[in-house]
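One structure is given below, encoded as structure tokens.
A protein chain is absent from this complex, but the other protein chains hold their places.
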Amino acid sequence: MSEVKRARVLIDCVDEKGLVYKIAKVFYDRDLNIDSNREFVDKERRRFFMRTVVTGDFDENEIAKALRSVAPKDAHIRVIIPKPKKIILMATKESHALGDILIRHADGELPADIACVIANRDNLSDLVKRFDIPFHHIPAEGLERSKHEQKVLEVLEDYTFDYIVLAKYMRILTPDFVAHYPGRILNIHHSFLPAFIGANPYKQAYERGVKIIGATAHFVTDDLDEGPIIAQDVIPVNHRYDWRDMQRAGRDVEKTVLSRALDLVLHDRVFINGNKTIVF
Amino acid sequence: MSEVKRARVLIDCVDEKGLVYKIAKVFYDRDLNIDSNREFVDKERRRFFMRTVVTGDFDENEIAKALRSVAPKDAHIRVIIPKPKKIILMATKESHALGDILIRHADGELPADIACVIANRDNLSDLVKRFDIPFHHIPAEGLERSKHEQKVLEVLEDYTFDYIVLAKYMRILTPDFVAHYPGRILNIHHSFLPAFIGANPYKQAYERGVKIIGATAHFVTDDLDEGPIIAQDVIPVNHRYDWRDMQRAGRDVEKTVLSRALDLVLHDRVFINGNKTIVF
Amino acid sequence: MSEVKRARVLIDCVDEKGLVYKIAKVFYDRDLNIDSNREFVDKERRRFFMRTVVTGDFDENEIAKALRSVAPKDAHIRVIIPKPKKIILMATKESHALGDILIRHADGELPADIACVIANRDNLSDLVKRFDIPFHHIPAEGLERSKHEQKVLEVLEDYTFDYIVLAKYMRILTPDFVAHYPGRILNIHHSFLPAFIGANPYKQAYERGVKIIGATAHFVTDDLDEGPIIAQDVIPVNHRYDWRDMQRAGRDVEKTVLSRALDLVLHDRVFINGNKTIVF
Partner (left out) sequence: MSEVKRARVLIDCVDEKGLVYKIAKVFYDRDLNIDSNREFVDKERRRFFMRTVVTGDFDENEIAKALRSVAPKDAHIRVIIPKPKKIILMATKESHALGDILIRHADGELPADIACVIANRDNLSDLVKRFDIPFHHIPAEGLERSKHEQKVLEVLEDYTFDYIVLAKYMRILTPDFVAHYPGRILNIHHSFLPAFIGANPYKQAYERGVKIIGATAHFVTDDLDEGPIIAQDVIPVNHRYDWRDMQRAGRDVEKTVLSRALDLVLHDRVFINGNKTIVF
């Protein structure tokens, strides 16, 4: 008896004529249903991106193989049977972004398992333990950056995971650390990037007298605050806001934007395209 | 020597397995490039919608015929070579929505020719004539609704046009009138529909004490304010706004939303799907 | 030795000439600093509203008395020394709005003590207990509405509190219940009121094909969904959203709007003015 399965097919390759036809033919020949389908061609970089949800009775490895045989050589092809991804959360001392993810997780709303929380401060320990999630306090005081990261890496080695989510982790990661997890670290920056790069964006925003503040979720790359942007949002402020008011108001945007970006990533809706993203 | 043309292909039909493949094959067999492609399946209504921009050396009638041979019987198929559409503007006395369209048109930004403006008041005559566009004043005073519409229809008969745009035309059209131009009349309603249906929405909004007001661009159907919504937007208000302040503030949203909806329609990006729209 | 205190002074009365002067004189005569000051006159209802933050060495009762001596007879005058208010949360089964308040509370961000959570379902019990807050499960099955409310009232009698916050409490309260706590019950409605009053607003929104959905925080009055609106916000949706997608997307708006409204109320920034609010 046949089984009905569902898969997300993600293709990222050099653009060439006939791709949609050839890919659709693979699905058609296997009698698959196309539930949803989105494509994009970056003409400047000549790259083709496609995310298709198919249902039917199939063998995901066989589909992947068939797709590889029709796609350009460089093609990055994934046939994903949806299941919760594993994530590691890193934080410092603020609870809003972390707490929002914990609540969504407790609620069953987040298609992910939280493996553990790692923090360089210990004040969030109570909150995390309320949710029965392992909490690792790895203090950074008196340690060289690389030494501290070495200790974080040691903890990470004990876990299998798909993504690291920096939920207001306030330390800069070295290129060395980032190189361990390319395209797998998400961060929330507390400004509307590229405005207010660097330290204390709310103070910068206050000094500049802006009328809108924002937050930016992005993948982490070597260049601080320069990684591919996944999601951004803003809220209005006015002359009555000092920088602490902006910071307070900004928290809601930060957590919403990070959770939205995380949700997109967990649903395999985000492609990295150079220093940009394609979000389907 | 071959010529490179560009066409928008729009398909709207019952959903069935293999559609994407069969359609892509039509393009592939003719060696066409797919510039962009968007699809949507309404699972509830079991309808398939697709908008593809293709480039290459082709005969649009031949493509349409080929598509019809692979698509379900009921399929509504259009192969459109982009060119300015013809529109008629109807207004009453407010100039903001009308003026925004006139400026865009004068600027060459609007892919449309404005055939004429029809108004039931005459105060906009000067503005319209500044742009060298025919202005028809058809007063409604003392006339039965059907009599007035009869006069409007007589004027319309002298023109060939694709769409009628109600740019703050403050009279209700009869089902009879609407039946002449199914899916071809756009309206801007000065509220965030379905809130505040009917007369003076800003006064209603003020009375209700809302903190946000909006505007809705929609196709006109028999049911007043019930046609398929194309675009909506909102702005914040507060207790300091009386209803005239809301009205004033609302004008910017009205004109922006109408112009955005018009732009989508003129680029053949909008499908009507029952009482809803698909916007690609 | 003198002490520097801070008070929020709230005045709500019939408007008459000279009020600002007379009130400012009370502050001036007592050598108080005005930290911030906001006024509004509702000309239609001829009412005056003022919220002033004063600092200095004062006796709040003496100030209130002095203000009463200069204000119109009907004046409602409050001189409030800021301290955490006591709140009761009521919920049904969804955790997002409740969870957001719990996290803010745990974080010390909420100027309130949560006395307890009351729910007509029991699935939120675990979450609430994680935060060491009393949880009362009062099932409604098989009970007349008044009987169920009677049981709720009995629990409420054991607590002293300032506000009841309905964090997605999905039952309608009787006028009888509401009459116990006039102007003291906040609710989050999962639509951009007055659109989609009543049951399952997301389904209604989906059926109508709107391009924006929203949420409304309001005080509860006798008329369902008709109480004074405190805050509203919206997010864009499109044809790809079915009603469950809208519901999921709407949760972020719901919790943000409720928390924002609660924050305003806890900071004594909201006046009720008939069926509207003044928000300073």
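A, B and C label the chains in the order they appear, each numbered from 1.
Rule of thumb we're sticking to: a residue touches a chain if its C-beta (ideal position, glycine included) is under 8 Å from a C-beta of that chain, and two chains touch if they have at least 3 such contacts.
Predicted model only: the values in this text are computed from it and were never measured.
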>> Touching the hidden chain in the complete assembly: which of A:76, A:129 or A:276 does that?
In response: A:276
>> I'm checking contacts with the chain that's been left out. Which of A:18, A:56, A:99 or A:214 qualifies?
In response: A:214
> Which residue, B:42, B:100, B:149 or B:268, contacts the hidden chain when the whole complex is considered?
Replying inline: B:100
> Going by the touch rule given at the top, which residues of chain A touch the chain that is not shown?
Replying inline: 40, 42-44, 192-196, 208-212, 214, 228-234, 238-240, 242, 273, 275-279
>> By the contact criterion defined above, which parts of chain B meet the unshown chain? Give residue numbers in ascending order.
In response: 36, 95-96, 99-100, 102-104, 106-107, 109, 126-127, 130-131, 240, 248, 251-252, 256, 259-260
>> Please output the residues of chain C touching the missing chain, sorted low to high.
In response: 17-22, 24-25, 27-28, 31, 33-41, 236
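Just so it is clear, only the chains that are shown with their structure count from here on.
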> Roughly how far is chain A from chain C, going centre to centre by Cα mean, in whole Å?
Replying inline: 35
>> I'd like to verify one number: the distance from the centre of chain B to the centre of chain C, where each centre is the average of its C-alpha atoms, in whole angstrom.
In response: 41
> What positions in chain A touch 2 or more of the other chains?
Replying inline: 36
